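Omission of a single protein chain aside, the complex is shown with its protein chains in their original locations.
Up next is subunit A:
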């Protein structure tokens, strides 16, 4: 199986505080991989590295065979990102927000409009295109951000705790939507500390104190132990 994302020997410090220690793992094409870890495990730092916002020393990040350090443009063009913090203009419409993002990716005119419509339809958001983001509830805002991250047809979707602050139905809906994307061949790296968002046949990378503590298919890694219990035992943190 080819790899959508390969991370090798990644380390990063925030000043004297080590955040990532020799992190290595891969996400195969078309797979949903959960980056599981308690708060402070280094998930957000890893996401910042994967999106090129911070450069690790040492370490290699390769997206679809493109080295993020050497050819950042080719690598970034293959990544769609949903950040933990909201990143939209509240006083502008859903369509305007998506159009801005499309333009940032170099898309304009009919092509951009078409892709925006397709992306919104994929997330069941097409009838909300004209609404101001401020008028949307939290779940719909998140869905808009996922639709936005898909506009430039990335092969890898990175989501940093995308369900934070959402109620249970919205959380379930978004988790289901993103799982469904893998059927189209999109690979997903989903950072979370909530074990109920994982399916037994998903992949899992357990990040604990900046290191990869476990990796593999959820059911294979956890065996007969329920995931929540397993997670607690491995990290000593309340899930």
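Everything below uses one rule, namely that a residue touches a chain if its C-beta (ideal position, glycine included) is under 8 Å from a C-beta of that chain, and two chains touch if they have at least 3 such contacts; residues count from 1.
Convention: contacts and distances are computed from a predicted model.
The UniProt record for the undisplayed chain lists the protein name "Transport permease protein", from the options "Transport permease protein", "Predicted Zn-dependent peptidase", "Cytochrome c-type biogenesis protein CcmE" or "F420-non-reducing hydrogenase vhu iron-sulfur subunit D". If you put the hidden chain back, the residue from A:101, A:190 or A:231 that touches it is A:101. By the touch definition given at the top, subunit A reaches the unshown chain through residues 14, 19, 44-45, 48, 51-55, 57, 72-74, 76-77, 79, 81, 83-89, 91-92, 99-101, 103-108.
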